[in-house]
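One protein chain omitted, others in place.
Up next is chain A:
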Amino acid sequence: MNFSEVFKQSNQLCKVSPNGKYLATCVQYRLVVRDVNTLQILHLYSCLDQVGYMEWSSDSLFILCAMYKRGLVQVWSLEQPDWHCKIDEGSIGLVSSRWSPDGRHILNTTEFHLRITVWSLCNKSVSYIKYPKACQKGMDFSSDGRYMALAERRDCKDFISVFVCDDWHLLRHFETETQDLAGVEWSPNCCVLAVWDSCLEYKVLLYSLDGRLLSTYSAYEWSLGVKSIAWSPSSQFLAVGSYDEKVRILNHITWKNLIEFEHPSVITSTKAVVYKEVERRPVVGTEDLSVHHMTMGSSLFNTQSKYEIVPPPVQVPIVKPDPDRANPKIGISSMAFSPDNRYLATRNDNMPQSVWIWDMQRLSLLAVLEQTAPVRCFMWDPCRPRLALCSANAKVYLWSPAGCVSVKVPVEESFQVVSLFWHCSGGILILLGKDQLCLCYMDTEQDK
């Protein structure tokens, strides 16, 4: 494992181009594009204001920089550095901006979710989509980039519009059987659209591409419902995480519940391996202190950590949620399938220090990583069954079926990993600190 030097960034705006060649970072109002391998600056663009959002186009030719405060979007070209494009949303304001899958259109959501403006870079044309719904995930593009599903709200009823992204042709428009639609998500094979209701009601609806209702699933009533949803990459499973601290796996043939994954406070399963992160402070002698005072001074306070396997039963640390507050910190908030469909990683909000890894072949708990600090982010390697996670400290943690490892990031002491993501090749892990970033190169020879 090798680490690059630390670079500056702001708002954690740092993205690798979809083709994996470039790394774009925003520093205040500047956009820096680097070569991933050499880390040399290829381009430097200056935006009009501090960038609020940045995104690569799908063909890695353009970069979109949104300045929400000003209601502005600037687009930069990699091929033609002097080419520029500025989109002004005017007085109505801007809350969200994103590329269409073809990389030639920009979809801007105005304030109050008044409308979505679709700007074309091909012919400067503008089109509007009215009545978009402000919700958890109101818009989703299919993975092949052909279709867009958009949640709408009209006359106190929920609707879904399916657009063809090529020419923004409205393919289907249908009403959903939801009280208050919370999100839409395409299956990876682009044929099924999962729709879920707000947390007040446990309801998952599955629609075909042509608008037919395939199935409705509800696990229980009268209690806070769905919190998150995740498709397996094969579209075979739909994982539904809910406020009752369970993950339910639906199968793609009958859309019935295959199994429930509970997150118990005491792990008694003997098959599951519980990795517990144990911190140990380096022991430093007095002569060491006197000699290397300046160099050791700061690292003295840094702790090393390692994983220990704890035999069951294991008590998982729990944070008791406040029942009187809205959106209580309980339930499954994030789930991720490994790219080979074999594993599912979940996080229960009232057990913030633990990541649960489930085996999808045996449909059982495989491992639990118990960190010393709340887990901020976890991501699967896009090429291998390898999970990287961080918990806002100077360490990065990796899990693979072979075991678990904790790596200290050997850079500036103030660097704390709050977020991370993988390079599309899986060989590089990009670690984001509060206003810095660092690249971590994996040794593919060593890692099996």
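Definition applied: a residue touches a chain if its C-beta (ideal position, glycine included) is under 8 Å from a C-beta of that chain, and two chains touch if they have at least 3 such contacts; residues count from 1.
Criterion: contacts and distances are computed from a predicted model.
The unshown chain of the complex is recorded in UniProt as "Synovial sarcoma, X breakpoint 2 interacting protein a", chosen from "Cell cycle control protein", "AP complex subunit sigma", "Synovial sarcoma, X breakpoint 2 interacting protein a" or "Mitochondrial inner membrane protease subunit 2". Interface note for the absent chain: among A:A66, A:L121 or A:I332, the touching residue is A:L121. Checked against the hidden chain, the listed residues A:V95, A:C191, A:A373 or A:A392 yield one contact partner: A:C191. When the omitted chain is restored, the residue from A:C47, A:I87 or A:L205 that touches it is A:I87. Between the chain not shown and the residues A:G52, A:G103, A:P339 or A:P352, the one that touches is A:G103. In the full complex, chain A makes contact with the omitted chain through residues 58-59, 62, 71, 77, 82-92, 102-104, 112, 114-115, 119, 121-124, 126, 130-131, 146-147, 153-156, 164, 166-167, 169, 171, 189-191, 208-210.
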